[in-house]
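Report on the following structure.
All protein chains but one are shown at their positions in the complex.
The letters A and B name the chains in turn, as written, and every chain counts its residues from 1.
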Amino acid sequence: MHPGIIFLGVVVGSVLFHIYTPWWWTDIASNWGAMDDTINLTFWIGGGVFILVCLFMVYCVFKFSYKEGRKVEYKPEDHKLEKILTIATTVGVIALLAPGLIVYNNYINTPKNALQVEVNAWQWGWQYRLPGEDGILGTAQVAKISDNNPFGINLDDPNGKDDILIEDDVLHLKTNRPVKILLRSLDVLHNYYVPQFRAKMDAIPGIITYYWFEPNKIGEYEVLCAEYCGVGHYAMRAKVIVESEYNYKSWINEQETFSDLIAKQENNKLKKILIVKNND
Amino acid sequence: MSDNSLNNLPGGFKGMSHDMGSDQTAFKGVQWGKVMMWIFLLSDTFIFSCFLISYMKGRTSTVVDWPNTSEVFSLHVGGVPVPLLLIAIMTFVLITSSGTMALAVKYGYEKNRKMCGWLILATAIGGLTFVGMQVFEWSKLIHEGVRPWENPFGAKQFGSFFFMITGFHGTHVSIGVIFLFIYARKVFRGDFDNGKRGFFTTMKSDYVAIEILGLYWHFVDLVWVFIFAFFYLW
Partner (left out) sequence: MSDEYNQKNAPLEAQSSDTISGTSGTPSKDIDYVRPAELPEQDLYHGHSFITKWIFCQDAKIIGVQYFLTAVFTGIVGLVLSWLMRLQLGYPDLVPFITAEHYYQFVTMHGMIMVVYFLTALFLGGFGNYLIPLMVGARDMVFPYVNMVSFWMFFIAVCVLMASFFVPGGPTGAGWTLYPPQAILPGTPGSNMGIILMLVSLSLFVIGFTMGGLNYIITILQARTRGMTLMRMPLTIWGIFTATALAMLAFPALLVSCIMMTLDKMLETSFFMPTIVQAGEVLDYGGGSPVLFQHLFWFFGHPEVYIVALPAFGIVSDLISVHARKNIFGYRMMVWAIVGIGGLSFFVWAHHMYVSGMNPWFGFFFATTTLIIAVPTALKVYNWIITLFRANIRMNTVMLFCLGFIVTFVNGGITGIFLGNVAVDIPLSDTYFVIAHFHMVMGIAPLMVIMGAVYHWFPLVTGRMLSEKLGKWHFWFTFLGAYSIYFPMHYLGFIGVPRRYFEMYDSPYVASATGLNEFITLAALIVGFSQLIFIYNIVSSLSIGKPAGKNPWKANSLEWLTPEVPPAHGNWGEKLPVIHRWPYDFNVPGAKEDYITQTTPPSEVISAEVEKT
């Protein structure tokens, strides 16, 4: 069999695989459809180039395989051809880059009405903090973290008092409202990634990073850690539930604020003292 | 080099493109060893640049304040703190040793064995003095409680970067000093005149080796100027 046939088979096989593949991205559940569109665009242009290059190669292999005394072209350079190819490639590259940069610009500019959600990552788990009524998250420091203050919120920052603390890895979001995810890490790098939302960003100890998206499909989604963080990396999962405004409200009303937590702890302390006293 | 056609080469940019386009060598009449040293130094420049850029990044992003360097590095002379005193002397010594090195190279090419040897020795002693003063400075800081992992005067990165970068530079100087002593011995013994073969490499000795060592020495000097500026003047 002529080797060209197998190479042809590889190209055709790749295209067929792409057409009939059962493995494709998960249905999108956020506003980042534009990312899928840029991927598609890249697929068409890139895939086209791949097919053309390979087919041309296969053609040459068929047409010009070795024959004693075949007449071979002797042409070290062809400036016109080289120029055309350079320009065509440059145009193709610009066509890919420009839309990509526009999407990226949207990605790094968070809309004003975005809901803030702080994601706290550690080895190996997640917890969340939402701003309370004032809409502002209190400042926090990793070094202040203790059993009584699991987020390390600055006690003298009034903004922190009404922050809603979720010491659980399930996050609820309401549909059609942009969310700005603020990422903090207590120890090493992590990355809060939900494939259906397309967006991701590393959490870095010491600084706060962010990204945003707008969930627009009700449902439950799995969160995967997408930055290697030690042995438990693969097990560092969590859940996001996107729900209607109404359900979201009832969920959030059940959550505890930082002041609730402090009050509860005071209570506990009192109780403990009482118990101790009673035992005396 | 025996070929006198190398004497009427074009100069300037034209000359450079001519040399690049020609056969055999890209740098006409430059010995292999010398090119090697230049390229090594280029690579070394990247090492020091990485160190210094990391230092800048570290210094600008610490959460704790950077110590006041003019206080930390000052010497007390008769009870009065004089900022930059020690460092000024160190810098002076090192720069002077660069001068003696340059002279050594000159006398070497003139085959003036004695002068060359003494000047190399002088350079080596300059380098040794520098290292000695650095040891003094280190022990002073350590005495005051500065460690790579902590620093009573402020950000702990101060100690880390200081010891790491000056240590790395000091190692360069020390290696240079060792080679200077070896070369001084070789000069006095006349190895460079009779082309004695090297112990390890079995290659013939040549006075150009002194120039190559000189390149290294000047480089180490130059790096010091940057370290000086970044640590002591910033």
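Assume a contact is a pair of C-beta atoms (placed from the backbone, for glycine too) under 8 Å apart; a residue touches a chain by one contact, two chains touch by 3 or more.
Everything numeric in this text was worked out from a predicted model, so none of it was measured.
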{"item": "Touch residues of subunit B, complete complex, unshown partner", "value": "1-3, 5-6, 8-10, 14, 17-18, 20-30, 32, 35-36, 39-40, 42-44, 46-47, 49-51, 54, 57-58, 61-64, 148-149, 155-157, 159-161, 164, 168, 200-204"}
{"item": "Residues belonging to subunit A that touch the chain removed from view", "value": "2-3, 6-7, 10-11, 14, 17, 21-26, 32, 34-36, 38-39, 42, 46-47, 49-50, 53-54, 56-57, 60-61, 64-67, 70, 72-78, 81-82, 85-86, 89-90, 93, 96-97, 99-105, 107-108, 122-124, 141-143, 145, 147, 152, 183, 186-189, 191, 193, 195-196, 198-207, 209, 222, 224-235, 237"}
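Basically, only the chains that are shown with their structure count from here on.
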{"item": "Approximate Å spacing (C-alpha centroids) for the pair subunit A, subunit B", "value": "48"}
